[in-house]
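The complex is shown incomplete by one protein chain, all other protein chains being positioned as in the whole.
Naming follows writing order (A, B and C), and every chain is counted from residue 1.
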Amino acid sequence: MRLAMIGLGRMGAGIARRLMEHGHEIVGFDHNAEAVDALAGDGATPATSLEDVAAKLQTPRIFWVMLPAGDPTESTIEALMAIADAGDIIIDGGNSFYKDDIRRAKAARERSLHYVDVGTSGGVWGLSRGFCMMIGGDTETVDRLDPIFEALAPGVGTIPPTPNRLNREGCDTRAEKGYIHTGDAGSGHFVKMVHNGIEYGLMQAYAEGFDVLKGKSSDRLPEDERFDLNLTDIAEVWRRGSVISSWLLDLSADALAKDQMLDSYSGKVADSGEGRWTIDAAMEEAVPAYVLSAALFARYRSRVEGTFGDKLLSAMRFGFGGHVEMPQ
Amino acid sequence: MRLAMIGLGRMGAGIARRLMEHGHEIVGFDHNAEAVDALAGDGATPATSLEDVAAKLQTPRIFWVMLPAGDPTESTIEALMAIADAGDIIIDGGNSFYKDDIRRAKAARERSLHYVDVGTSGGVWGLSRGFCMMIGGDTETVDRLDPIFEALAPGVGTIPPTPNRLNREGCDTRAEKGYIHTGDAGSGHFVKMVHNGIEYGLMQAYAEGFDVLKGKSSDRLPEDERFDLNLTDIAEVWRRGSVISSWLLDLSADALAKDQMLDSYSGKVADSGEGRWTIDAAMEEAVPAYVLSAALFARYRSRVEGTFGDKLLSAMRFGFGGHVEMPQ
Amino acid sequence: MRLAMIGLGRMGAGIARRLMEHGHEIVGFDHNAEAVDALAGDGATPATSLEDVAAKLQTPRIFWVMLPAGDPTESTIEALMAIADAGDIIIDGGNSFYKDDIRRAKAARERSLHYVDVGTSGGVWGLSRGFCMMIGGDTETVDRLDPIFEALAPGVGTIPPTPNRLNREGCDTRAEKGYIHTGDAGSGHFVKMVHNGIEYGLMQAYAEGFDVLKGKSSDRLPEDERFDLNLTDIAEVWRRGSVISSWLLDLSADALAKDQMLDSYSGKVADSGEGRWTIDAAMEEAVPAYVLSAALFARYRSRVEGTFGDKLLSAMRFGFGGHVEMPQ
Partner (left out) sequence: MRLAMIGLGRMGAGIARRLMEHGHEIVGFDHNAEAVDALAGDGATPATSLEDVAAKLQTPRIFWVMLPAGDPTESTIEALMAIADAGDIIIDGGNSFYKDDIRRAKAARERSLHYVDVGTSGGVWGLSRGFCMMIGGDTETVDRLDPIFEALAPGVGTIPPTPNRLNREGCDTRAEKGYIHTGDAGSGHFVKMVHNGIEYGLMQAYAEGFDVLKGKSSDRLPEDERFDLNLTDIAEVWRRGSVISSWLLDLSADALAKDQMLDSYSGKVADSGEGRWTIDAAMEEAVPAYVLSAALFARYRSRVEGTFGDKLLSAMRFGFGGHVEMPQ
């Protein structure tokens, strides 16, 4: 198929290349002309503006927008809606907030355009492993784009099948290849958002566990209850047949194998919108999200040196008990 | 009544003085001779050793031990058990772990001694306001000591009565004066322990709330959504008819009135055993304690600059997304 | 002063009566004619429509809207903006989301109207105790309305002054009477919102603590470590000089004095918007809110019998360990 890739950063360029490798044709556009040139060098058709992009596709056109969520995506999609003809397809492949998708899909529908949102997981590894994709949009359009998604997905590979799927009808076979149609527009990014919420929780569980392992050598403990544990080997052994083996553990094992003290990291941890939006969604649904929220808050806390709230605790303790702060 | 006060630190000396003011006689002992002399100057009978203490009381003797929990209390009570005669009473007025009380009370019973544990709240303010006391031990002994407890308690004072107690039989009238017999030995410190667990939770709720108020002036927010709030006046107004008025809020209002920025505090917050023991008790009972544990953990977190777990989060993020840490 | 009270439910009627008792004149309106008649019987001027309300006030008019947050408040304020003349004042005394205030205040400004938001705490008790008020709006308008707020506030009363305020300049003396001007429009409801967030946290701290006390009689514990505690007397004694005394504890003591088992309650706990909005605000500010969020989630959890997530835990345990669910 022939489609435009708008936004040729690491992810956009990677997706474009993977698609070309699978025989698709790419019209590439980015405000950074060097990025366009680089992709053109790999066989893409370069474009100099959104209008030029449109001119270089045949209708119904396929525009894949791969830009940072928020203003860049919003303004580009707005511009595309003005340019596009009835029947054209706009794909938002970034990390948009799903309610923005719902709104934009409605606007697209009013102009007889199709809107598809694609949440992708896999990080920079997706370029080689393939992308795990969660796709929202109308069924006809998502089906029409299937060759693109199949090319991007990791495929069945060597991952063992899920036993209970084998003898069951009605399972979407695309799931086994690494992509699914999740429902109407917005649902792709919603599912991806929850994926990231879970990711935060999983990461924090490992983080706390390794903190407990590391703390076991603390001299605040009785001497015969201390262990000086090899975290590198522990992470490695847990990859082998343990209940908590996972890809995040694989990454942890690799990081620890490089430097068991992780001294190159300060531990100030960023968060993107998805973690927060997941808590918002939980609150809208009245679903308890203790772990997912605690994982998010741990990141906030990692970025401040001493909270005002902590000072207030000290002030209260001084107030009722004359306690001065601990010297530690 | 005549009793010994063993341990004449701030709390022990204060309790002894309050008792003498109410007409009780005190034999005072401390390893620090100056503390003994000071109390003797106020009318106490000085003692030079535990044996001397015993000699200066008539049987059945009353020993009030007011020492740091752990070894000092343990060794002193052990020594007293060896010295005491059948029928004597040992009171642990410190912050002991209630299971230690249960064990020591059993040992005392085997020697025909009486063991009473007194949990006290009120901090340094108790010296003037009176102490809120939770008392464990056998009923006959606790009743016999009633004049002592009544003298120490704040009394009915100006606190309005609880409406539903007025027309109800079976309520312990001591509760309205500020002390209760909670049950067998150990129960006094158990109830005091949970009191402190709750205290941690209350404090953390205020801490987080004031953090949110303070953060509302952050320039990470849209300009028209920022407020530069006067935390001092907010704390004060909440003391006046709001649902969240409390003594801890009174203390907060006072601290904020002195320095709204709380700049004299580093925010490294200590914790004593009670917070931890409360979580232990919750786990033994399989009771969810999300808030009480989070309040405890916030104190732990306040005392480290960057956890190993946080570094592991950064390492994982680098692993899957090539994310470098945020500059902030 | 003369002002309109629009919305004569329990709160609106109570505020109107308290104002009339303090010599203010009220024009009362409600869709429920009986509520209007009842207030007229107490001396208010009845009105039959918003237009009638406007006709019965002299400019600059004061409209106090006391309606449920959301649509009722929104549509009424919109209608008032169309009716009002330049210089008129619209007060939202309900539980609005502060961002709605910011938006409405901006719209009001564009029409040369003044918008004031009043967050009130004190619940049904405020009718007799007076209301604790947090007021947002432009200074001139808030100052002009001072007689109204002073009449509604509890006043200095018998609450002891905060020591550090006594010898300090620059403290807002209104705070000691129970109301403050918090800043621009929206800030009143924002501060009230955080107040409620804290309220949730405080309540949950007590709830967990009493759960631990109650669970101590559980037969899952070793027999010599069980206590059958009198929760009614414990709540009462903690009102007397303890660190955790508070108005919420007073209410708890009263409820427990009526029925120690609290058997008349199912324990399905509602939440209003403020708890959730506080978490939203915390996330916007990147402030950790472990306790406030956990308190909110506990309410969500109280309203479901068994979560899907819990079933998934059981399914995983069966998957890796063949564990069947516990019979309990």
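Assorted remarks:
Criterion: contacts are C-beta pairs under 8 Å (C-beta built on N, C-alpha and C of every residue); 3 or more make two chains touch, one makes a residue touch a chain.
No experiment lies behind these values; they were computed from the predicted model shown.
Summary of contacts with the chain left out: across C:23, C:41, C:170 or C:321, the touching residue is C:321. In the full complex, subunit C touches the omitted chain through residues 10, 123-125, 203-204, 206-208, 210-211, 214, 247-248, 251-252, 254-256, 262, 265-270, 290, 294, 298-299, 301-303, 305-323, 325-326, 328. Along subunit A, the points of touch with the absent chain fall at residues 99, 102, 106, 121-123, 125-126, 129-134, 153-154, 157-159, 162-165, 168, 171-172, 174-180, 182-184, 186-187, 190-191, 194-195, 197-202, 204-206, 208-209, 211-213, 215-216, 218, 220-221, 224-225, 227-230, 232-234, 236-250, 253-255, 257-258, 278, 281-282, 284-292, 294-295, 297-298.
What subunit B contributes to its contact with the hidden chain is residues 243, 271, 276, 279-280, 283, 286-290, 293-294, 296-298, 300-301, 303, 307, 320.
Note that only the chains that are shown with their structure count from here on.
In terms of the distance between Cα centroids, subunit B is separated most widely from A. With centres taken as mean C-alpha coordinates, the chain found closest to the middle of all protein C-alpha atoms is C. Separating the CA-averaged centres of subunit A and subunit C is a span of 38 Å.
Per-chain Cα centroids separate subunit B from subunit C by 31 Å. The set of subunit B residues touching two or more other chains comprises 123, 125, 204, 206, 208, 211, 247-248, 254-255, 290, 294, 298.
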